[in-house]
Each structure stands twice: as C-alpha cells, then as structure tokens.
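Got a structure for you, questions after.
Apart from one protein chain that is not included, each protein chain of the complex appears where it belongs.
As written, the chain order gives the labels A, B and C, with residue 1 at the start of each chain.
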C-alpha cells in the first residue's frame, strides 16, 4: 500500500520545519521507499511497516511537544507495487504528455 | 488520543453504506469509545489499540474488495482523555451557548 | 453536498479552542445546516455556499494569526439532501440497530 502522512506539532510557533526535518530523518534512515513533497511524505510498504514507522515519528515528536495533529491517507490496492512513481506515470500515459511532478 | 477515520471501497458502486455498516459493526463490538458521524468515525484510545482496530476494519473490507482509500486524522495530546465529548463542550463553554452537535 | 472542515492555527499555543469557537460562531450565525464534532464541523449546502463560509472562517482567523492549516473533505452526490443525518441513519438501518453518534 502507499500512505501519505504529515505531522504538525502545536504550541511550538509558526514554523514547524525543525520538526518535519526530524521526522524525515527517521523516514530516510528507515530504508523504506518514500517521497517528500510540500504537503506531506508518501511511504510505500505493507500496513505494519508503514504504521510502525509513522508511530516512531510520532513518538519522537511527542518527546518534545505536548500535542500533534497527524494526517494519514492510505491507498491500498491488492497486488500493486512501485506505485509512488507508477500512479503519476499512469496519468501521464493517459494524457500523452508529461506533467509537473 | 482521538482519531477519526473513514474507509471508502472503490469498484463497488456509488453507494458504500453496506461496507460502512460492516466497519461500524467491528468498531461497535470492539468495546472502544467511538462516535459515528456523517463523514467518518471518531475513536478514542491509545495508539496501538486504535490502529489495530482500524487495521481489522481494513482487513475485513479487503476480503471483499480490491481497493480501499482510508483517511485517518489523529489529535494526540498528552494526558487528555474523554475528548470525544470534551472538545465540543469546551467550544460551547467559550461561546456561552450550545451548538448543533 | 456535505463537507467537513477543520482549521488549525499555528503559533498560538497548544490549545486552539478559542479559535475553534470563533469559527463555530460564524458557522452557527450563517444559518447553514451544520454539525460540530470533536474532529471538525460538517456543513451541508451547495459548493459556493459552503466554500464562501469556509473562506469567511479562514479570513476571520487570518486577522489574528499568521498561519492556518485547513482540512476540507467533501462528499458530493447528485440529488442527495439531508445527508448529515441520513448517512448515519442508513448505516443503522443496515445494521438493524442504533450506534453511538
């Protein structure tokens, strides 16, 4: 499955990129297949692997802050793999041209 | 923590309430604190309890359908409990009157 | 259509219920059909009415804060009305019993 998530800490000021960096460090070092974009991070793996990683990110932030808001959006399709790239490519093929990505 | 989730199966037609009913049955019989509304179901419990329950709901649907889209939104605040009701009550107290809920 | 939304201001501390109260006051006084729950507010109306109201809520908060994160989730089904209550009732009918709501 693929899953996009974002974690926003409350009570730490207007800028939260220090905390996002901490989360991305954990994701990057985990070895999971991922992609960071401006509104979240996309992970690909099975349910337990993905959810354990998001939990580790949440635990790391909750050591430092009192409250977090987490969004997770999952697209789970039987047998499908390599979808972080494949879903975008499929749209480009339908359109017959490349798009901004 | 409290978490709202919804599961939408794809490829089963325009109406998905049969599947939502199946999910709510699992939630209701689990004994967890929950509340169903028109756009999702709110759960309250610790991370592992909540996530294990959502996984069970997803597993039940994936026995019947090929693809699901799941949204999970978590509000995790240290030490806070009973928040499915308390968060709404807090807003009513600030306003000094009841609202539609 | 029905739409659930939430607005979280950043940089104003851990508790944001003062801001949620301000938003709900605007929603309540607008006369729109709505329902507040612990993770957001559900509105029912046509696209322009709903989006104009969410914009007014955002404008009111942006007078006071520097940054907001807004989530909007829309369920738009042709010809369907009264769905804030009807969607929950439909699930109860399938289950043959009431649920927590």
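Quick note on the criterion: contacts are C-beta pairs under 8 Å (C-beta built on N, C-alpha and C of every residue); 3 or more make two chains touch, one makes a residue touch a chain.
These figures come from a predicted structure and were not determined experimentally.
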Given C:32, C:60, C:74 or C:99, the one touching the chain that is not displayed: C:74
Contact residue for the chain not shown (choose from C:32, C:51, C:86 or C:99): C:51
Touching residues (missing chain, whole complex) on subunit B: 8, 10-11, 13-14, 16, 66-67, 69, 71
Contacts of subunit A with the absent chain, listed as residue ranges: 2, 4, 14, 17-18, 20-21, 24-25, 28, 34-40, 42, 71, 73, 75, 77, 83-88, 90-91, 94-95, 99-101
Residues of subunit C (touch criterion as defined above) contacting the omitted chain: 47, 51, 55, 58, 62, 66-78
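Convention: only the chains that are shown with their structure count from here on.
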Separation of mean Cα positions, subunit C and subunit B [Å, integer]: 16
Centroid spacing, where centroids are CA-atom means, of subunit A and subunit C in whole angstrom: 25
Subunit A: positions in contact with at least two other chains: 66-67, 69, 71
